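Every protein chain except one is present and positioned as in the full complex.
By letter and in written order, the chains are A, B and C; residue numbering begins at 1 in each of them.
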Amino acid sequence: MSGRYGTSRKIVWCPGCGNFAILTAFKNALANLGLKPEKVVAVSGIGCHGRITDYLNVNGFHTIHGRVLPLATGIKLANPELVVVGFAGDGDAYAIGIGHLPHAARRNVDITYIVHDNMVFGLTTGQFTPTTPYGMRTRSSPRGTYEEPINPILFALSIGASFVARGFAGDVKHLTYLIEEAIKHRGFAFIDVLQPCVTFYNTYAYYRQRVYKLEDEGHDYTSSEEALRKAREWGDKIPIGIFYKASKPTFSDRKLKDKDPPVHVKPVNIAKLYKPFM
Amino acid sequence: MSGRYGTSRKIVWCPGCGNFAILTAFKNALANLGLKPEKVVAVSGIGCHGRITDYLNVNGFHTIHGRVLPLATGIKLANPELVVVGFAGDGDAYAIGIGHLPHAARRNVDITYIVHDNMVFGLTTGQFTPTTPYGMRTRSSPRGTYEEPINPILFALSIGASFVARGFAGDVKHLTYLIEEAIKHRGFAFIDVLQPCVTFYNTYAYYRQRVYKLEDEGHDYTSSEEALRKAREWGDKIPIGIFYKASKPTFSDRKLKDKDPPVHVKPVNIAKLYKPFM
Amino acid sequence: MEHIDFAFLVGGEAGAGVMLTGRIISKIAMRSGYEVFATNEYPSLIRGGHNWFLGRVGTEKVYSQKKEVEILVALDELTLKKHEHRLSSNGIIISEVKKAENALTVPMTEIARNLGAPPVARNMVAVGAVTGLLGIDIKVVEEVIADAFQPRGKQTVEINKKLAKEGYSYGEAAKGSLGFILKKRQSGNKLFLTGNDATALGALAAGMRIYFAYPMTPASPILHYLAAVEDEAGIVVIQPESEIAAINMATGAAYAGARCMVATSGGGFALMTEALGQLAMTETPLVIVEVQRPGPSTGLPTHTGQGDLRFVMHASQGEFPRFVIAPGDHEESFYLTAEAFNLAERYQTPVIILSDKYLAESYKTVDPFDQQKITIDRGKIVENKWKSNEPYKRFLITSDGVSPRAFPGTENAIVRVTTGEHTEEGYGTDNPQQVIKIFNKRMRKLEEMRKEVEAREDAVKTFIAGNPAATIITWGSVKGPALEAQKMLQMKGYGTALLQIVFLGPFPKNKVSEILRKLPRPYILAENNATGQLGSLLREHLCLDVDEKLLKYDGRPFYPEEIAEKVEEAVRR
Partner (left out) sequence: MEHIDFAFLVGGEAGAGVMLTGRIISKIAMRSGYEVFATNEYPSLIRGGHNWFLGRVGTEKVYSQKKEVEILVALDELTLKKHEHRLSSNGIIISEVKKAENALTVPMTEIARNLGAPPVARNMVAVGAVTGLLGIDIKVVEEVIADAFQPRGKQTVEINKKLAKEGYSYGEAAKGSLGFILKKRQSGNKLFLTGNDATALGALAAGMRIYFAYPMTPASPILHYLAAVEDEAGIVVIQPESEIAAINMATGAAYAGARCMVATSGGGFALMTEALGQLAMTETPLVIVEVQRPGPSTGLPTHTGQGDLRFVMHASQGEFPRFVIAPGDHEESFYLTAEAFNLAERYQTPVIILSDKYLAESYKTVDPFDQQKITIDRGKIVENKWKSNEPYKRFLITSDGVSPRAFPGTENAIVRVTTGEHTEEGYGTDNPQQVIKIFNKRMRKLEEMRKEVEAREDAVKTFIAGNPAATIITWGSVKGPALEAQKMLQMKGYGTALLQIVFLGPFPKNKVSEILRKLPRPYILAENNATGQLGSLLREHLCLDVDEKLLKYDGRPFYPEEIAEKVEEAVRR
């Protein structure tokens, strides 16, 4: 019953774009989890991916470029009852917005962060991003890029994310499962989704030949050593699935404690605070 | 003869501050390397550490908070003959400025980046930073911090820095050696310096009891596995020294190639470029 | 009744406890029934470097420091060198070295040593000497010291009391030599606090529940204070990784329905610029406190200035409504901050409270704030459930431009916002007719806000002293020195008017114009900046030229004497 999570807006992604799969997987996950649309907030960045809020019948905040994480953090802090899911592009998440990632991770903010990693700036017509493979020719690198790409999984692990996964937009079922697990996870859940961009970097065939599921290999996602090892695998075989998962206190656990959720306006009787000024 | 690298400005760091050691080590390193003051550029961030440019008789750019890396990158790109060294605080480098670190590292910009890691915002009177140990009470966390600190060494490794080291301001000689090696390294050289802040977080005794030198243990800094393993060591024993070192093309190698250094103004004969507009 | 008005200055190295000394003396004076204003100066470094604290004490309300000081407490030699010239003719120096006739030599360090206290504790001897000299009841002195050191334990309290007592007897020896003593006066309970404190209390009184700030002088004390009372006040205080994170987190929290606030100084505000437009476009209310310090760039981090007025008025791409409010004193800092939350929510717009280091870090005695006066008006909000049959539209077109605001989690409502131009439902669009509709809707809020500022009594204030022969025009913290200047001028026989513009955006042009019509020229503009930014607003909105400009931009606040002199010159001309 993922239909209740959709809207009637015309979808303007290029036909065949990997974003469709992410949209579907997310709607499926919501349906499987039986979440009420009103309780869910989708925060999206600027880029092709960012339009996802238009296609989701859940609360939406289409924010500025690169700020999905602080936005989502603020929403979750203010109202811990909401299920907050951030959707970012690889440009959004790893170029302009990378400075927020280590902090959201180490704080263990209880949100899900889905990166639509198409390895290009899609909406601005295909320039290279921090995940573009070395040497690729794009409009801003007509003679090939000159920077080595980052490894998002290794990065997320090194900064202490408590749930680290990779999905593939060519496998909606598996992606649905990952998103469900991520939403269920208490704490910061990070999913880098290999998302083919049919217009600027069509990687369907490439990935189809290479991806395999960590679950199928009996990967132990409670071991950070194992996770680090798997994170560095990229080539003929590309692992997808949950690399790492651990349970630790969330930002809200530590910060809100048992306070009334901040969405409630509660004036303080300031007379009680006068002592130090007297 | 590190005297030629100093200035007559009165040093306003608190007596005993770890910054003195970094200043001395850096001047020693310059002397040992016999570098001309005119050829060296120090870029510093905002914070106690930032004043170092006032005390160095080399070219200096005391920039805004968190922007040491892009500033240094620009300088080096424009004039590859300069020796460019960035000095940042832990707040500077890991809070507001952390978004630049992965990119400088993966580009392998040929600069040295020294982080004065006193685990507090010193100049703004001791608030916690991303490296402050969990639970520490500071002016902005009077009941203890609520975030787990980042591990700068692990972070630097995960983003592909080609030279990763940790120094200790309590050991000037060793720090001098590290800075020398960092400057000699072709590529992005990162040194996190454990810098006691005598006023807000005096860690001299703590570190003195715990630090040991990687060199003394025969650590193999060419192995990234080993580096990752050592990076995670923090407790009764704290390793200092070079964790990792590798040789790869620098940003200038890839980007400038054999072009005339950009400091030379060279108008293009634009008539030669008219073809596509005709 | 006796009229008392004197100043004391405590100077010494950073780390010597100069500020604490000053605060304790001030509180003792306050608890003895006197009014106090106090300001300070310190360089941007942690130890060493010269700090000073300047308190002014009076039987009547005191609005600012003055140039002459009657008591000069020198915790080091440099203080003497730097400030001796300020000593009034009947003034007295308190120091460890015999400097001159008018010096009271108190062997502070020796006394500390004798009592087994560290040298830095000598400042409490100084407190004693000052209060002895002023003939203050020693009980009050002890009480204040006890309160100040109580968190550090009983023993510390006792030793500090003793230190003060020793000093007291030195001071007492010269009691009366100033020509007055501070007898205990009847007066209600007062509070001694800074502009920053007042802002923080205003936010708490308004029901703010989350505060986000990256440390930045001179706004950090708000962070420190709110963090200190976090649990007591039941709020949440977050120090994010940057100002960009701070304002975006706050935007998320405000979207979710929390009243929240951020504070910073110019450099941090610069980083918030992009998100300011996001607030406007998503119609998310937020209170942003900008505590100015002199720019450009890092500038003078621990000093004061008013160089950011135009910047905050025009910051961020595109055109949109915003309030810019500049409190001029501590009471205004409190009430206007509290009101800012209502304005933000009623108009679903960002509100900028523009303060500066001088106001934010200066202390003043104030009457306890009247929380009764503070109403909570969240504007058009949808509570719990959307009950209409029409589907909820976050950007519903309305005649006043304000749409009902639901929060995520509201039953039956999907709250969709976007930073792109959009439809009433919050879907993206670039259709020109649609775009204009929503744009105009937002701009109608600006029209309503204009009416609001024209109607508000507190948008513009006038102070008349005597029969005015000139008008001082100013904004923000210059109000204090200007009020004192008015007193000085009146004593010299010059009546003046003072026009303080509190709401700078939208600019209450009709109101200002009407008021000014009745006030006499010469108009003298006084601002803590180099270009006269309020002056440029007067030209832009009223085509009005002032006659004289008094602009100070060395990072220091005005002394009332400087304003008085300028006015006198202008009137004489």
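Keep in mind that, in the parts below, a contact is a pair of C-beta atoms (placed from the backbone, for glycine too) under 8 Å apart; a residue touches a chain by one contact, two chains touch by 3 or more.
Predicted model only: the values in this text are computed from it and were never measured.
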| item | value |
| --- | --- |
| Chains in view touching the one left out | A, B, C |
| Hidden-chain contact residue, picked from the options B:P70, B:G89 or B:G126 | B:P70 |
| Touching the absent chain when the full complex is considered, from B:V58, B:I179, B:L194 or B:L214 | B:V58 |
| Selected from C:M281, C:A459, C:L489 or C:L525 as touching the chain missing from the view | C:M281 |
| Selected from C:Q239, C:T418, C:T471 or C:Q500 as touching the chain missing from the view | C:T418 |
| For chain B, the residues touching the chain missing from this view | 7, 9, 37-39, 41, 43, 46, 51, 53-54, 57-64, 67, 69-79, 81-82, 99-100, 102-103, 255-256, 259-260, 262-274, 277-278 |
| Missing-partner contacts on chain C, residue numbers | 43-44, 265-267, 269-271, 273-274, 276-278, 280-282, 292, 294-303, 305, 307-308, 310-311, 313-320, 418-421, 430, 432-433, 435-436, 439, 443, 529-531, 533, 536, 539-541, 543, 545, 553-556 |
| Interface residues of chain A (partner: the chain not displayed) | 12-15, 46, 48, 51, 62, 64-66, 95-96, 98, 121-125, 127-128, 130, 139-143, 199 |
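The working rule: only the chains that are shown with their structure count from here on.
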| item | value |
| --- | --- |
| Intercentroid distance (Cα basis), chain C paired with chain B, Å | 37 |
| Length of the line joining the C-alpha centres of chain A and chain C, rounded to whole Å | 41 |
| Cα-centroid distance, chain A relative to chain B, in whole angstrom | 31 |
| Residue numbers of chain C (touch at least two other chains) | 241-242 |
| Residues of chain A whose C-beta touches two or more other chains | 99-100, 102-103, 255 |
